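Missing here is one protein chain; the remaining ones are kept as they sit in the complex.
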Amino acid sequence: MAVATDRVKHILSWYSGENVGVKTNLARLMNHGALAGTGKFVILPVDQGFEHGPARSFAPNPPAYDPDYHFQLAIDSGCNAYAAPLGFLEAAADKFAGQVPMILKLNNSDTLAKIAEPVSAVTASVKDAVRLGCVAIGYTIYPGSGARNQMYEPLRDLVREARDVGLPTVVWAYPRGGGLSKDGELAVDVVAYSAHLSCELGAHVVKVKPPSDFIEQAEAKKVFEKCGIPTKTLADRVRHVIQSSFNGKRIVLFSGGETKTTDALLEDVRGIAAGGGFGSIVGRNSFQRPRAEALKLLGDIIDVYRKGS
Amino acid sequence: MAVATDRVKHILSWYSGENVGVKTNLARLMNHGALAGTGKFVILPVDQGFEHGPARSFAPNPPAYDPDYHFQLAIDSGCNAYAAPLGFLEAAADKFAGQVPMILKLNNSDTLAKIAEPVSAVTASVKDAVRLGCVAIGYTIYPGSGARNQMYEPLRDLVREARDVGLPTVVWAYPRGGGLSKDGELAVDVVAYSAHLSCELGAHVVKVKPPSDFIEQAEAKKVFEKCGIPTKTLADRVRHVIQSSFNGKRIVLFSGGETKTTDALLEDVRGIAAGGGFGSIVGRNSFQRPRAEALKLLGDIIDVYRKGS
Amino acid sequence: MAVATDRVKHILSWYSGENVGVKTNLARLMNHGALAGTGKFVILPVDQGFEHGPARSFAPNPPAYDPDYHFQLAIDSGCNAYAAPLGFLEAAADKFAGQVPMILKLNNSDTLAKIAEPVSAVTASVKDAVRLGCVAIGYTIYPGSGARNQMYEPLRDLVREARDVGLPTVVWAYPRGGGLSKDGELAVDVVAYSAHLSCELGAHVVKVKPPSDFIEQAEAKKVFEKCGIPTKTLADRVRHVIQSSFNGKRIVLFSGGETKTTDALLEDVRGIAAGGGFGSIVGRNSFQRPRAEALKLLGDIIDVYRKGS
Amino acid sequence: MAVATDRVKHILSWYSGENVGVKTNLARLMNHGALAGTGKFVILPVDQGFEHGPARSFAPNPPAYDPDYHFQLAIDSGCNAYAAPLGFLEAAADKFAGQVPMILKLNNSDTLAKIAEPVSAVTASVKDAVRLGCVAIGYTIYPGSGARNQMYEPLRDLVREARDVGLPTVVWAYPRGGGLSKDGELAVDVVAYSAHLSCELGAHVVKVKPPSDFIEQAEAKKVFEKCGIPTKTLADRVRHVIQSSFNGKRIVLFSGGETKTTDALLEDVRGIAAGGGFGSIVGRNSFQRPRAEALKLLGDIIDVYRKGS
Partner (left out) sequence: MAVATDRVKHILSWYSGENVGVKTNLARLMNHGALAGTGKFVILPVDQGFEHGPARSFAPNPPAYDPDYHFQLAIDSGCNAYAAPLGFLEAAADKFAGQVPMILKLNNSDTLAKIAEPVSAVTASVKDAVRLGCVAIGYTIYPGSGARNQMYEPLRDLVREARDVGLPTVVWAYPRGGGLSKDGELAVDVVAYSAHLSCELGAHVVKVKPPSDFIEQAEAKKVFEKCGIPTKTLADRVRHVIQSSFNGKRIVLFSGGETKTTDALLEDVRGIAAGGGFGSIVGRNSFQRPRAEALKLLGDIIDVYRKGS
């Protein structure tokens, strides 16, 4: 582990109430890979096999069917960490032990069933995360779902159980469900609200999608207008999300979203960095390309954050 | 901690069956801040970020996005205590340790989902309250909700678990749900019933909204009329709520409600004090104003209660 | 505790399989108050604040808003016991410790919400009963409710947990719910069935409402007619309920029902006594009158049972 | 306990994987009463008070209101065992201790409520069975009910818990619910399927109703016809049920069903015996007659099985 930089120490100061184990693992996340010491993050997540099925996820780049592939990609590209569901991690964790920090995604959803109000299944445990040598647990919430309490309450227990073994919690906050319109899932007010909720629920790190220039809730719209909160550029919107996350005192990461062109993706990353985002979580956009292209892209993203740090 | 006054001793006598830990923490609540020793309370609650979202809560006064802000405001204004959900407390509890009594709100609701019968998620635990050094737990019930048993039964367990570690319980009683009309949520019979229920459920301190001059239930209306229970002034209605709370032998606090003018708010506070209310819980009306104005307002409220004591 | 009379010993013989603690507390109930040693009971229950709200319960006699009031009334009138929910008991149990046997009502319902199939919330625990020095727990079931299993199954566990600490269980059997007509709630077949169910579920003492001369279930009606079971007088119907309760080998008490005239109430009590009822549980009819009148009434009821014993 | 006969030893050999306690209690069932040592059973069950109400159950023979009555009847008639719900057993178990093997029925249903998919309440525990000195637990399942999993899963745990204290499990398999027509509840395919299910779920003894000459499921009908499974006589149908119960390697008992004439009942019993049934469970047909007639009838049934053994 690298000597802690001032920036890493500063970020850790926001978690002053936490035990040493949690702070140590947050530091491990910040001190690994090409962005070590900068307080910025690029993380490789591979839960699409579970969420969208194997063909949709891996057929565009068949070597990615193999669990080993993603470990090696995360290591070689200099990512801070690799995040995946139980099966994908345990298939190769032993082989790559100690080479890259792992985040075990504890809950997941597939897309085969019709569900009225979405709620993920908890498919792994904190004990699994410890057994596999992970540095953090990951957990998805769906703010806007009528079943939200069935996700918030287990999260409360998992955060506590993870803390007891020195693991921080990364919350994937994906608004969806009967309370929201389709556009509302990416609306800047809803994304910021979801990030804030995650922080209130005890998340140490939050992951959201880049918000759109749309406001879902009428009551929120009035406030955005009255207080003149800017939402025109992605940087503006990221800034609002960061401010909504305890005034920037929680680590907030942004996803890459659907597969897109390299230019469009890098443009997004620049907006995120400009708005004060702490980093990117890039799944499909990396592992669905040939390995050489993926390494190039991840390197370019890392460069954006390194320059911005 | 100040030497206990006769008034504090008298109030504690209503809780004679409780263990020493619970009485000690009730005393801590009564012996802190500008109203120390009077048996009166002004408390700063900040759960609006969770309940209404960050922009609606903090954009009118952007420093309030920061968890530190509210600790400092509660300390500087001389409030008896500061109440908030898990995340907001743990982000700054270490920094302000020992400077202000904290109440951890154990359950919360957001406003992104459509829910048939309202029920809050339990998002923190008694263990969290102990870990953070709180003096009490807070818990919201929605009398009138078809899901009320899902709130009453966990409350029973939490009151007991909190007692076992010497913590009293503050119940936020907010009538709502399919059993009530919109006006009924503030109706004097319903608010008094909700306060009584809270006491029966084991609450040590109850928080309700100032009741309106409206009676929801036909059976109650007959009794109000037959027995000539006065409901015309806020003081009248507060008096009925206090009487309904074990004949005044439980501490009952009143919220400030929606943001309003300083005059209207102070008028309410005077009514509450005149009716025998034990104090105010003032959230949006304080932290959505610039800090100087908030300090002035909280000072004025404290003055009302100090004079009334 | 008085020396056990032959009658008390005889009643205890019906519970020969129980442990000494349970028998001791059943004896305490029978050896306290004006009816000590007779095997008859008059019990003061005050759960109406929870069930109907404070104004409807206490405004007709305002001193009754105070938890102390009911303890004193139960003591002064010579009742065998005082029964109430958690809050009302814990507000004064310490003050009146050792002066009157207490029954903690473990579950309760309010009347603010709309519920399809009724089920009470369990709002206190056996541990609370022990902590407060109670001699028994009380529990309400609603036979006829589609949610009956949600009441029967927790009752099974509570009876067992209470037995383990030497406490007997009093079951309030109130038929209601989607399986019954409004008249059926008081029908003699339904009340007797409910009393029998309570005994089968392990109740040591059962409390029902005085049954009406109406038969709800067609299958039961055939049997009543064929076997010539008399139902014309209250004494007849009480006799059937007592027989249905293990041939009279379980203690069965009857409520006073809605507020009524003293004469009507005493007439009912005489019918109950004539039919072999073990006593009355008299709530609203006592505490909603001025104290002097309540003492007079309770004295008169006690006289009926004393003469009948 | 009698010396084990070859037949008893043979039956016990089917349970070779069980622990000694379970085998001992199975032996106790087989070595008690008039059929001791024959491997045949006549059992007295009295759960009708719970299931149908007291008047419908006991008014035709009023001494049967008394819990003592049934113990004495089971003893005097030479039944192998007496089965009843918690209350009825605990009211007299102490008085008759050691005189007749008892089976505690752990779950029961009343007929006061309207329930969409039937499921019994678990109203007693394995601990109760041990406390009362029972030799087995009894449990009802409703194959065909949409709530079947809510019965199968607790059964799994109860079988295991009972085994751990050396108690075998008797499963009452009563097909009913939304998946079946009214005739289907007695259909030979459905009854045989239900008996097989009970065995798969771990039952040591199964109790079903005598099946009718009707086939409910179209897929089953094809097989019955193609394979020429005879269903014309009760003996045929009983034979199919026995074969379906692990090829006769599980004890299967048959109920007497609704009250009927002595001749009709004995005719049924002869059919059951001829088909290889292990015995009868006779409730209403015995305790609803005057005691002398009941003793005569039970004696006649015992004779059928003794001759057939």
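Going in written order, the chains are labelled A, B, C and D, and every chain counts its residues from 1.
Criterion: a residue touches a chain if its C-beta (ideal position, glycine included) is under 8 Å from a C-beta of that chain, and two chains touch if they have at least 3 such contacts.
Remember, predicted model here, so these are calculated numbers, not experimental data.
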Among A:Phe71, A:Phe88, A:Tyr174 or A:Tyr193, the residue in touch with the chain that has been omitted: A:Phe88
Contacting the left-out chain in the complete assembly, out of A:Gly53, A:Gly78, A:Gly248 or A:Gly308: A:Gly53
Interface with the unshown chain - residue positions in subunit D: 14, 16-18, 117, 143-146, 148-149, 152-153, 156, 160, 175, 177-180, 189-190, 192-194, 196-197, 199-203, 217, 219-220, 223-224, 226-227, 229, 240, 243-244, 246-247, 249-250
Those residues of subunit A which, in the complete complex, touch the missing chain: 49-50, 52-56, 58-60, 62, 65-67, 85-88, 90-91, 93-95, 108, 110-116, 119-125, 127-128, 132
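Everything below uses one rule, namely that only the chains that are shown with their structure count from here on.
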Relative orientation of copies subunit A and subunit C, as a Cα rotation angle in degrees, nearest 5: 145
Centre-of-Cα separation between subunit D and subunit B, whole angstrom: 58
Shared-contact residues (touching 2 or more other chains) in subunit C: none
Overall pattern in which the protein chains touch one another (line/ring/star/complete/other): line
All touching chain pairs, where touch follows the definition stated at the start: A-B, B-C, C-D
